[in-house]
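In this view, the complex is presented without one of its protein chains, the others remaining in place.
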Amino acid sequence: MAKSKYTYVRDFEREEQLLPSTWLVVRIDGQGFTGFTSKHKFTKPNDIRALHLMNRAAKVVMENMVEIVLAYGESDEYSFVFSKKAKAYDRRASKLITLLVSKFTAAYVFYWSEFFPDTPLQFPPAFDGRVVAYPSDRIMRDYLCWRQADCHINNMYNTCFWLLVNQGGMSQRDAEKRLNGTLSRDKHELLFSEFGVNYNNEQEIFKKGSVLVREQVPIDVVDKDGNNIQRQKTVVQIRHCDIIGDAFWREHPEILSKQA
Amino acid sequence: MAKSKYTYVRDFEREEQLLPSTWLVVRIDGQGFTGFTSKHKFTKPNDIRALHLMNRAAKVVMENMVEIVLAYGESDEYSFVFSKKAKAYDRRASKLITLLVSKFTAAYVFYWSEFFPDTPLQFPPAFDGRVVAYPSDRIMRDYLCWRQADCHINNMYNTCFWLLVNQGGMSQRDAEKRLNGTLSRDKHELLFSEFGVNYNNEQEIFKKGSVLVREQVPIDVVDKDGNNIQRQKTVVQIRHCDIIGDAFWREHPEILSKQA
Amino acid sequence: MAKSKYTYVRDFEREEQLLPSTWLVVRIDGQGFTGFTSKHKFTKPNDIRALHLMNRAAKVVMENMVEIVLAYGESDEYSFVFSKKAKAYDRRASKLITLLVSKFTAAYVFYWSEFFPDTPLQFPPAFDGRVVAYPSDRIMRDYLCWRQADCHINNMYNTCFWLLVNQGGMSQRDAEKRLNGTLSRDKHELLFSEFGVNYNNEQEIFKKGSVLVREQVPIDVVDKDGNNIQRQKTVVQIRHCDIIGDAFWREHPEILSKQA
Partner (left out) sequence: MAKSKYTYVRDFEREEQLLPSTWLVVRIDGQGFTGFTSKHKFTKPNDIRALHLMNRAAKVVMENMVEIVLAYGESDEYSFVFSKKAKAYDRRASKLITLLVSKFTAAYVFYWSEFFPDTPLQFPPAFDGRVVAYPSDRIMRDYLCWRQADCHINNMYNTCFWLLVNQGGMSQRDAEKRLNGTLSRDKHELLFSEFGVNYNNEQEIFKKGSVLVREQVPIDVVDKDGNNIQRQKTVVQIRHCDIIGDAFWREHPEILSKQA
């Protein structure tokens, strides 16, 4: 940028740097997606195409920002967990959140037609984003538990709600009333007795959301002598597994241990 | 969001609210656009299609966020000026910058093919964003002067540089050396004497950048009795005018006066 | 500070810089002064010795920090207004508020015995402090109006309250009930009819609080030839005047004009 007598305006810029040695979690969230999903006729309670598109966009972000160690998505939101040691953009909050949300949004629009070949995008969507610093492994894991518990609770509710409306012929208001105050076991029972649905058999992507992790996979390469050899390559994998219990963290020890 | 024993993680969220009664300027900037423009074969020094696409995306943003009173764009950057009284998202910095940058990016990808019908988008681009609060009219205007002076200086330099390279047959390094230390009048002279180019006749969009303002335009509507009548409608207009001097501000008194 | 392998801990320091070209107001406030005043038997509703001590400490602060253009005190609080152009400590919030509150507190304890010769200080008092940035002259003035209106309302209430208790023989609870819901004119009437007190004749320092400003005063100096000559010197003066209306600001035009 050229120097000039106007350059003093830069003195008004403020830059928040996020505390070092803390987990940084950026969560993005669709803006006005009630209208967006209705306009694009998303199936209810879950539109598998939309979830796969979210995952595709999240994968672009994760390939682009190498300090993200894990991402978790459900519905129209996605959380990206940066390593405690992450140095990207000097941990400047506004750089981090704007570049991430921008890359995600661009990918969402860019890949739209792959996942919705018969539904042209009607208008540009938008996502908001925020970043939070978590000082310990336990609290960062509790953050993810919070989101996965949220996914579970919402999905069970929505599964009941849309069955009551679409198959049960109820109005949305009546379905809401019917579900008001019900516990988890009541909903299990309702699904089974009224619609013959065993909630446990629902798709894992609906019940658990999507977990993006980096994993080593073997790949075949040809060496200089023309021999096939195997190498390890790190790729972003999509899982729909439980991340609340310890099993996931034992299977991916590098996520926490790299931080020591 | 469902309540749970994990909800305590919300206590770690921090939200910066921007000072009331200050002008808020959000500036967004293309990330790694040297590579992006080269990959998509943008013409040098200016690609008119790319500038029109930037303006199109900025117009979407301005139609979407009604408290923006003016936007200014040049090259791969755009500045959006929010009213001192703006209340959007309670002036929360992260909401404001992420939603704006996300909407802009989505529109950029969404409208790409309209402006680049023969150049498929190769990969999703990204923009970063920041917000700055300016306490007085004068300082806000000086911010815009800073950007328009930057546009002028860069455009004159780039016009010379690419003529030396493309028509003068110089290497990029030699062109850089040739321009090193030259003043504005030297560049005017170089353009005229070596390439017969009168810089003053260059396109205004290149020399001045683009200014988006809301203006009243007359529109014809049909009233209930079937008569054609004229009404005023506020639309976002694109100008390529000087915003450093006072003339522009006299012609758009509502920008400053609404703030009293 | 010596360099060592531990120096990395400095990376965790965060420093908030206050927005340039805004008025900075630091307000300090006695901590737990209900207990402090009772322990030291302050007279009610106002203890003139305590107010003079507050003023003395504020004067030390203002002589120490030359960018303070005005200070306003009432009861156990004081507000210090820094010039919009103030550069002290690079406008770092924590430096500004801690040094100011520390200097004030030190002066309060240092000068205690001057104002309370017969009442030894029982324990070290404390003041808290905060800083707020105000972007325009009008808003900064409204801040001061807010504090002076607060002084007026509290003083009228307290004058009534303690007369009811001390001269009227009411319990504190009854006095509170008696005043509940009364307007300004009711209190004027109560003071006059029940206690023969004309509120307008109360001391200005009680009704208006204290205003510290810098003023030029003539001083006599002796020049090198031994002649008496007059010079101007800037000193901090204590006033008990209205700062809500325009008169004060017209009489002290330098406060606002120096800021242009």
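We call the chains A, B and C, going by the order they appear; numbering starts again at 1 in every chain.
By definition in this document, a residue touches a chain if its C-beta (ideal position, glycine included) is under 8 Å from a C-beta of that chain, and two chains touch if they have at least 3 such contacts.
As the structure is a computational prediction, the values presented were derived from the model and not from experiment.
Q: Of the residues C:Tyr134, C:Phe161, C:Phe206 or C:Phe248, I need the one that contacts the missing chain.
A: Touching the chain that is not displayed is residue C:Tyr134.
Q: Among the options C:Ser4, C:Asn201 or C:Gln230, which residue touches the chain absent from this view?
A: Result: among the candidates, C:Ser4 touches the missing chain.
Q: Have a look at C:Met54, C:Leu70, C:Ile97 or C:Ile205 and name the one touching the chain we're not showing.
A: Counting the whole complex, the residue in contact with the absent chain is C:Ile97.
Q: Considering the whole complex, not just the chains shown, which residues of chain A touch the missing one?
A: For chain A, the residues touching the absent chain are 19-22, 133, 135-136, 139.
Q: Could you list which residues of chain B touch the chain missing from the display?
A: 11-12, 14, 17, 19-21
Q: Would you write out the residues of chain C that touch the absent chain, in ascending order?
A: Where chain C meets the chain not shown: residues 1-2, 4, 6-9, 12-16, 28, 31, 60, 64, 93-95, 97-99, 101-110, 121, 123-134, 139, 142-143, 145-146, 149-150, 153-154.
Methods note: only the chains that are shown with their structure count from here on.
Q: So, what's the distance in Å between the C-alpha centres of chain C and chain B?
A: Inter-chain centre distance comes to 47 Å.
Q: Quick one: chain A and chain C, Cα centre-to-centre, how many Å?
A: Measuring from centre to centre gives 53 Å for this pair.
Q: Between chain A and chain B, tell me the centre distance in angstrom, where each centre is the average of that chain's C-alpha atoms.
A: 31
Q: Using the touch rule from the top of the page, what residues of chain A touch 2 or more other chains?
A: In chain A, the residues touching two or more other chains are 12, 14.
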